[in-house]
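For this depiction, one protein chain was excluded, whereas all remaining protein chains were kept in their positions.
Chain IDs A, B, C and D follow the sequence of writing; residue 1 opens each chain.
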Amino acid sequence: MSKIGVFVCHCGENISATVDCAKVAETAGNYDGVAFSVDYKYMCSDPGQNLIKSAIKEKGLTGVVVASCSPRMHEPTFRKACAEAGLNPFMCEMANLREHCSWVHEKGEATTEKAIDLVRILVEKVKYNHSLNEIKVPVTKTALVIGGGIAGIQASLDIANTGHKVILIEKDPSIGGHMSQLSETFPTLDCSQCILTPRMVEVAQHPNITLYTYAELESLEGFIGNFKAKIRRKSKSIDEKLCTGCGQCTTKCPVKKIPSEFNEGLGKRTAIYVPFPQAVPNKPVIDRINCTYYIKGKCKVCEIVCPTKAIRFDQEDQIMEVEVGAIVIATGFTVKQPDFFPEYGYGKYPDVITGLQFERLASASGPTLGEIRRPSDDKVPEKIVFLACAGSRDPAKGIPYCSKICCMYIAKHAMLYQHKVHGGKSYVFYMDIRAGGKQYEEFVRRAIEDDGVNYVRGRVSRIYEKNGKLIVNGVDTLLNAMPVEIEADMVVLATAGIANEGAEELAQKLHISYDPYKFFAEAHPKLKPVETNTAGIFLAGACQAPRDIPESVAMASGAAVKVAGLFSQDELTREPIIAVVNRQAPPVYSSCVGCFLCVSACPYQAIEKEEIKNRNGELIKLIAKVNPGLCQGCGTCVAFCRTKSIDIQGYTHEQMYTEVMALLNEY
Amino acid sequence: MVDLIKRAKELIETSVVKVLIGYEQGTANKTRALFVEKADDADRLIFDSRCVQNLAAYVTKKEVKEKGKMAIAATLPVMRSIIQLASEFQVNDNNLLVLGITPESKLIEFANLVEVETFVHKYEIEIDARNKEMLDKLEKMTQAERWKFWMDELSPCFKCYACRAACPMCYCSRCTVDFNQPQWIPVPSHELGNLEWHIMRAIHLTGRCIDCDACYNACPLSIPINLLTKKMLADAKEHFGAYQPSLKGDHLMSTYKPDDKENFIQ
Amino acid sequence: MNIDKRLVRKDSLEKLFDILKQNSKTIYAPFSKNGKTSFMDAKSFAGISTGHIQTSESSKDIAFPRAEKILDYSKNKEGMSVKGIDFADIPEVVLWGVRPCDAIGIGELSSIFNWDYKDEIYNNRLSKVTVFGFSCNKSDEYCFCTSVGGNPGNTAGSDILFTRMGEDGDYLAEIITEKGLTVVSLAQNLFEKSETLEREKFLAEVPVRFNHEEIRKKLDKFFESKEWIEESLRCLGCGACAYVCPTCACFDIQDEAHGKKGSRVRCWDSCGFSHFTVHTSGHNPRGVQSARWRQRIMHKFSYMPERLSVYGCTGCGRCSRACPVDMNILEHLISIQEVTV
Amino acid sequence: MTLGFYPGCSLKGSSREYSESVLAVSKAFDINLEEIKDWNCCGATAAHNMNKELSLALPARILSLAEKQGLTEIVVPCAACYSRLTVTKHELSKDATLKAAVTEANGLEYTGSVSVLNIVQFLDKYITPNLENRVVKPFDHKVACYYGCLLVRPHEILKFDREEDPQSLDVLMLKAGATPIDWAFKTECCGAGLSVSRTSSVGRLSGKIIGDAKDRGAVAVIVACPMCHSNLDMRRDAINSYLGEKIDIPVLYITQAIGLALGLDRKALGLQRHFVKVTV
Partner (left out) sequence: MAEFEPKIVAFVCNWCTYAGADLTGTSRIKYASNVRIIRFPCTGRIDYMLLLKAFDEGADGIIVSGCHPNDCHYTSGNFHARRRWIMFRSLCDFTGINTERIKFSWVSAAEGAKWAAIVNATVTSIRELGPYTEYKKVAKYPEKEVTHG
């Protein structure tokens, strides 16, 4: 038989001014199973809490109902008080007499009646409460960072600097990401590599960071604090321990005409290669698709010239399993190939290039050593046209959203062009200029006003080649929609920033959700921008949406703090308000029939399949099982389950049913 | 169904399946389920327009499942049921072979459930004209008239649960009505018990019911309970697009679209 | 009491109905709707069905309702107060148009409710019922009353039995019990004396299909037979057969609580349901449908004869008609008779 | 085999040679084109600027007549007619009220069961599969395939070819033995309906088209639209005066070019009707 204590608080006069607290306590005292009932001026005060504690001890209470303010205010207070008196904190419930009653109704019988009802609901509910223990989840204090661009680098360093271990994986042979490809950066025009490479080196040398380049996530299991990740380390075909990075092999490799990914196809590389001179690690990999040895079975020049005998033609991919407690995804983005705009002639005319290619042309480390020269004939373009929104904000043919970074980099490109090609003429076709950001608007104004870039508000309908010139047909909407025709030497398309190819598969491996554009979805657009729906997995940088460098870095540091916060405890303590699937004695085992509709309903991928086996190890049935590490306790599955086989602690079927019954009946 | 008999014999003789579920002549002018376990019994198989019982109700039955791999002579509604059951992990290619009987009464053997799904998807689930008319009639009534209609129709229900037993989708080992802590549905077949049982049944079948009318056909009192599930089918189509059982497991009621439309939430 | 035979003119039946109504009798009679015939509270004579072979449901719920409140309770400071049924509230009922196979079922049902404990509520309800039996003048392939000791003109269980003499003929009324006589006394002049009363040639012919005594003996050794499994594989485990049966008497007790107050309700249950015999431990002694189907047959043809000296089957054939999967009890009984044990 | 045929006004008037060549090529492949009886104007450029319901009712009537005539597939060589018919089908399929209004206005039942083929779709489906075997005189010339604005637009509705860089005519001409040039004016405006009212604009717009075709070495321009043909062929004087030179590149309908490759009689293809003499 329950022994419940009811503690009615006056909250000074906040409650008692409109509610007859004595009557509430008296009525509650008459309910079955109520062993103690009292009203008091301030229940949350020390004497108030002591009243509860001593009643628990003296009367041997099995449950407590505190009728005072909102549980959102003082539930932790009273639960703690109960715990201190030896009562399981989850045997304490609160009736909200202040916010939901005394403050919103006039003094009178009806208000007191309501207060009585509210208390009765909780008295009946608490009879069905069970002692619950907080869930403790151990934490593996190693973070996995996926992606070695600026976001991944920043997140790794920030986590590593809090003293925790980091495993950083990067799919390419070097870390650095898109930022390493950039020439100068807006709005300060400082050299991208100059600010990035020290960080890259720091990553490589940090004692807390283990870096695996040429590596990808194979699979992920587990949950917050306890992930098991399988990492595929793609074969580099070299022994990294022996390789000194001397460069003999890359110099001698006979296959020299492979378009360089780093230079966006504007430069060439060899089959055994280091993507760029400042690469970290600065050790080569063999591109097996283009290597003569792998194609024809002979060559091996690199092996011959290698002074340390580090070449390993028979090396295989390795699958490595690591245990990590948190994951930061920083896989970045890619740009939409502009060939979906045939009218712009990308791919047809060599001098129509993308913004990223222009970065390489403008970069001192690029194929032209920083001189702006046309890919077709190496001439310096005298007239250049930049097209904004080549795919962005174009629901019909491109993507509906704004790629966000283009307005700024176009201004930068035009400015760099003006700085490098004196007397050159540059045009920018744009829809709107979006330069929200510190020093951003000023930067664009500088391009227009100081450097004389011609901004034309309008779109381009067609580009074609004529007599060695690119004819750009556009319109100037500020000039009464007059057609504009420019004979340009070069055209740069600000192509849309889109999610990486394979983002969807990665999201599925990680059990995180993604938006309609395949960018990874944050847990809350405003308040949880770096969290995902899966606890313990965080986002940094442009894998969530197109982001510029400062934003990527800020996100990375944000994610790092989330990881550090998680790692600051040895165990995660979670409220046991989670779902559970019932278990019964054989031969039933559980009333769950294993339809797994709950799996598709769960927002957290917290429901797994459990095999029920008999003593002989034979599979009897499959039932649902809730992973307590992943379940957040929303209860969507509970309302879904046809057989009522799944229930949620703290809001069980019996508790909620009883609340409804108690609300409408005399007890 | 000479083809079916021949194929059934082969399947049993070669032990591809242990049991084949089909129809046989029953008593009076009824047809009924036949479980062919010996090749000779296959001669009793028949198929004609009277064979409307949804045999898929048997594929989840413990006693039948325990026999081993099953084959089933499946009409279109049966195939639909099987796809829905497969999407709920109740059957799979390892335990079930489908011998389809097309609406033109052609026998068509499927290599796997994916093929069954493809076949099933060729046909949209359509509510027949007579019932559509009945739905229209009910929708045009006032709410009070509908209340009276259902109170009258449901009052004879004595809760024999033949509707549940005949329904392939009611395979739960413990139905909500059998749940008594708390007692969600009153057990007695009084007005409230009947109303809540039938509301719950219809909701549980929403997005799962393939409209075979097995529940109605089974009802010994001919209560038009299938109108409830038909209404849900029609409404789901209007709100979320036409329902088709699908192996993808994108169940109508356990998924959502952020832009689901309604006009009643303030 | 000796059975008194009287003539009731075909157009006197309505007059009889009206007189009963004038005497505050509640009359339950069969009416047809949606192709099903059921007993309903008859407000007027018009529309009472006569052409049907059998009603969909038996008339047992006149004394054993499918759901009946047996008490109200309320909790108070002093403890619990309980209010049972006031038998005075149970109306006097005439059950009109009962077939002999249902009428005889009343006796079989009563034997269960009076086996050991005398069920007060059941007996009280029954005491207020006067049964107007109507002989059968047609039958169908499901009927087998003659195989279980009944016949289409059987008087057992009826207070008055009417037999229509010819397609559009007058009625022969056999007044069987005191209760019947009491009713007749309300309308003496409608029950005429006549010398030309004939009966047998107007009754339906129902062939004897099996020997129930033989079956009973066979069942003693039949418990472990594979037949049960083979015959019941298609059984879906619903309760239709039990609920339409005139003699099935299983019930469940439910408490419907509303806070301090509540009611206790008796409602039908069926041995065909898979959860019928589940123990609290989870163990189910009748874990498969064949065991449940066997229970149904054994109970009616072995246990009841053994313990109550009556068969639990009147041969009405309803269960077979109602079954959604053609579980035909007659077919199975014949096959049991044919099988050598 | 028989298909429905909707010529529209141009094919009965200024572009008779288009009609002639379509019929000639069809005949060569044993395809009977059955004209829709009592057909009316499709409404073309004017109607949809004036009255939406009317602009749908006109093509709907044509489609209704085709249905009545038992035709399931109709060939519509004129790009403008094709555009109007297809747009109408699209609009009526998604708006039941509009459909009801249009049906009532026409007094003819409309179900939308007729499928509409433009000239390229028609050739693709019925001619191309056997074209290469039947070519007797390969059209061995450099050609500029000109699509104009209507043949492939609006893409959302027509869902045919790539709207900015279409390929379908090029592919056909390749099969007929020609070498299609890569040029930038495939879908640029020819001046269209300004032909009469602002001939000089047409001269400029069409001039750029003809000029580029010539610069890239084309010896013929291939079209699939009577309007385009008129502007590029009939307005050659205006074009020449804009370009300041005399260009005599002929403009051929796709069906004329294919007809030539098939070895059909030049007169049967109506080649004599052009303003710019067809020398290829």
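The working rule: a contact is a pair of C-beta atoms (placed from the backbone, for glycine too) under 8 Å apart; a residue touches a chain by one contact, two chains touch by 3 or more.
Given the structure is predicted, the values throughout are model-derived calculations rather than measurements.
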Write down which of A:8, A:38 or A:118 is the residue touching the left-out chain. A:118
Could you please point out the chain B residues that touch the chain left off the display? 138-139, 143-151, 155-156, 158, 176, 184-185, 188, 190-192, 195-196, 198-200, 202-203, 206, 228, 231-232, 235-236, 239-240, 253-258, 260, 262, 264-266
For chain A, which positions touch the chain that isn't shown here? 70-73, 96, 98-101, 103-106, 110-111, 113-114, 117-118, 121, 513, 523-525, 533, 577, 601, 603-604, 632-636, 638-640, 648, 650-651, 653, 656-657, 659-661, 663-665
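Everything below uses one rule, namely that only the chains that are shown with their structure count from here on.
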Counting one step per pair of touching chains, how far is chain D from chain B at the shortest? 2
In whole angstrom, what separates the CA-based centres of chain B and chain C? 32
Give me the residue numbers in chain D that touch at least two other chains, ranges are fine. none
Quick check on chain B: which residues sit in contact with 2+ other chains? 174
What residues of chain B sit close enough to touch chain C in their complex? 26-28, 30-35, 53, 57-58, 61-64, 156, 158-162, 164-166, 174, 178, 183, 186-190, 193, 217-222
Chain B touches which residues of chain A in the complex? 588, 591, 593-601, 622, 640, 642-645, 653-654, 657-658
Can you name the residues of chain A that touch chain C in the complex? 30, 32, 584-588, 661-662, 665-667
